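Working notes for the structure below.
One chain of protein is taken out of this complex; the other chains stay put.
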Amino acid sequence: MVKVAIWGSLRGATDGKAEVEVEAGNFKQLLDQLAINYPGLKPQIKRGVSLALDGKIYRDDWFVKINEDSEVVLMPYMVGG
Amino acid sequence: MKNIHVSTTINGDPTEFICAPDESLLDVLRDRLRLTGSKEGCGSGDCGACSVMVDGRLVCSCLVLGAEAEGVEVETIEGMADGDDLHPLQKHFINGAALQCGVCTPGILVAAKALLKKNPNPTDTEVRYWLAGNLCRCTGYDKIIKAVQAAAAEMRGA
Amino acid sequence: MRYVKAENAADAVQLLQDETGIARVLAGGTDVLVQLKAGMLEPDLLVDIKNIEGIKDIVAEDGGYRIGAAVSGAELGEHAGVVALWPGVVEGFELIGSTQVQGRATMTGNLCNGSPAADSVPGLIAANAVVRIAGPDGTRDCAVIDIPVSPGKISLGQGEFITSIFLPKRPERASDAYLRFIPRTEMDIAVAAAGVSLELDADGTCTAARVSLGAVAPTVLLVEGAANAIIGTKLDAAALAALSAACSAVCNPIDDKRGTIEFRTEIAGVLAKRAALIAYKRAGGQS
Partner (left out) sequence: MALDEHKKRIFKLIGTRPPRPDGVDKVTGRAMYGADATAPGMLTGRILRSPHAHARIKSIDTSAAEALNGVKAVVTSADFGLPEDESVRDVQDNCMAREKVLYDGHAVAAVAAINVSVAKQALKLIKVEYEILAHVTDVDAAMQADAPVVLAGRAMDDLPKGMSENVTHHFEFGHGDMEAGFAKADKIIERSFKTAATHQGYIEPHACLATMGSDGKGELWVCTQGQYYVRELCADIMDMDTSQLRVTASEIGGGFGGKTTVFIEPVALALSRKSGRPVKLVMNREEVFRASGPTASSSTDVKIGMTKDGRITAAHATFRYQGGAFPSGTVQFGAQSSFAAYDLDAVQTIGWNTMTNRPKEAAYRAPGAPMAIYAVESVVDELCQELGLDPLETRLRNAAHKGTKSSYGPTFDDIGLEATLEAAKLHPHYTAPLGPNQGRGLSCGFWFNFGGNTCVALSLNFDGTVGITEGNPDIGGSRASISMMAAEELGIAYEKVRTIVADTNSLGHNDVTDGSRVTFAVGLATIKAARDAIKKMCSRAAKIWDIDEDAVYWEDGFAKPSGPNAGSFEPMSIEEIAATSPNTGGPIVGHHEVNAEGAGVSFGVHLVDVEVDPETGATTILRYTVFQDAGKAVHPDYVEGQMQGGAVQGIGWALNEEYIYGEDGRLQNPGLLDYRIPVASDLPNIDTVILEIPNPGHPYGVRGVGETPIVPPLAAISNAVSRSIGLRMSALPMSPPKILKALKSKG
């Protein structure tokens, strides 16, 4: 299981939990599992999310590998100027 | 509006064109003569991207009518290098990274050349005030001022 | 729109008089062409006066100078005589716009634009300058202060245009100065402005003064009370405070994107005080 930190305004969809656990080995599995376990997260996942994995931000890469002890933080999709 | 026929000199070349009475010299240069080095950033004399020399005076070509060019001498950025031989200001702008996007650069070069003709040894403050009408949004002006000074030093033979 | 180059003053008067639509005089074009481009002005006729003989000349006259209506800022600034006699007038005019704008802009044009914030006007009014006007009935002279009527409006009649501005002679130990406030160091329109002209006697006491304010009322103001506050003084702190107060007291500005009523009123007094000190020093006074 991977622990995923959920940002504050999404916690309505995770029963108020700041951190949830899902079974996932990569970014895609993580998103799929989150959508199944917490359907309330679906709209945001559709709008776009980034993944901070051990401090590094990934925007799109489905197959970036996630380890059990990885620090995983879900973040809104990032853009720049 | 009946078009006006104008005979003028641009970068030393005798040039004729026709233009509408309300057409700016900038539009004539860009649209009729294809001298697109002069840019329009504002059309109101606030940005200096269209700077050219008319009879030895630095002006904004957006604030001159094409019709007023009759019988005058116009110098634009296209006339600044002597063939392949860049003007010292042009060289120092490249070597000193005094441009980023480069769209204000032609106007600044024309204006800086006019300054150095009038004042070959300006202070930084004098350069900054002379160029106050040439907006640059990329560089923060720092490297522009330094490049003008480097060119001035070279031109003075220092 | 027609563009016509007038051959002489009579020609220009005729053209302006005959035009039934909107006619404008073109000298430097730094106001007219901006308005044209922005669609604020749609003239039927532009009369270019730059070909009229003498209109680009600066001529010494009766100890003062007559400045042609088409003399640019750059040309005026290069004229040592005018700069020495009326430095405040020249510096006011030279503050307008960029180096590029100075290559074209004329003092007459700045006056005829009718803006209360016109930088050359407070200096001209403080200098008691007089314009010469060509018109259908010949030429006439008029004090600069009587030209602006309201924002954008001037007192010239149909067919009239200004051919020159006359800056009078002045005694020894006299000078002038102009200061404006703008948010940046260049390129802005004055938020408030002050022109001060004064004359001193041998011991540095001010014997005559004219104080003028820009951008604080519908037209540029001549503030007699401010002048009286420094006449008879050596511009000591009390006199300067009185000058400031007199200036702020007559302000009747507007709130707009460039400044607030409160700010303009306050600043006008500060600028007048500072300009007076510069003029005083230029005239040879020591404070």
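Here the chain labels run A, B and C in written order, and each chain numbers its own residues starting at 1.
Everything below uses one rule, namely that contacts are C-beta pairs under 8 Å (C-beta built on N, C-alpha and C of every residue); 3 or more make two chains touch, one makes a residue touch a chain.
These numbers come from a predicted model, not from an experiment.
Any idea which of B:99, B:116 or B:152 touches the chain not displayed?
Per the contact definition at the top, the residue touching the missing chain is B:99.
For the chain not shown, which residue from C:41, C:83, C:231 or C:270 touches it across the whole complex?
Of these options, the touching residue for the absent chain is C:270.
Could you please point out the chain B residues that touch the chain left off the display?
Listed in rising order, the touching residues are 1, 20, 22, 27, 30, 34-44, 46-47, 49, 76-78, 80-81, 86, 89-90, 93-97, 99-106, 109, 124-125, 127-129, 131-145.
For the chain that got dropped from the picture, name the residues of chain A it touches.
Residues in contact with the chain left out: 5, 7-9, 11-12, 18, 43, 52-61, 64, 71, 73-76, 78-81.
Just the residue numbers, please: which parts of chain C touch the chain that's not shown?
Touching the missing chain: residues 38-39, 181, 183-189, 191, 256-260, 262-263, 266-267, 270.
Everything that follows uses one rule, which is that only the chains that are shown with their structure count from here on.
Determine the shape of the graph in which chains are vertices and touching pairs are edges (line, ring, star, complete, other).
Graph shape here is other: it fits none of the named patterns.
If you tally C-beta pairs in contact for every chain pair, which pair wins? Let me know.
Chain pair with the maximum contact count: B-C.
At what distance in angstrom does the C-alpha mean of chain C lie from that of chain B?
So the centroids are 29 Å from each other.
Can you give the whole-Å distance between the Cα centres of chain A and chain C?
The mean C-alpha positions of chain A and chain C differ by 67 Å.
Could you state the distance in Å from the CA-based centre of chain A to that of chain B?
Roughly 54 Å, centre to centre.
Which residues belonging to chain A are in contact with no fewer than two other chains?
none
Find every residue in chain B that makes contact with two or more other chains and list them.
Residues of chain B touching two or more partner chains: there are none.
In the complex, go through chain B and note every residue touching chain C.
Contacts found on chain B: 1-2, 4, 21-22, 24, 43-46, 48, 51, 54, 57-60, 62-65, 67-68, 111, 114-115, 129-134.
Quick one: in the complex, what on chain C touches chain B?
On the chain C side, the touching residues are 1-3, 26, 29-30, 33-34, 36-38, 46, 48, 50, 72, 74, 97-101, 103-104, 185-187.
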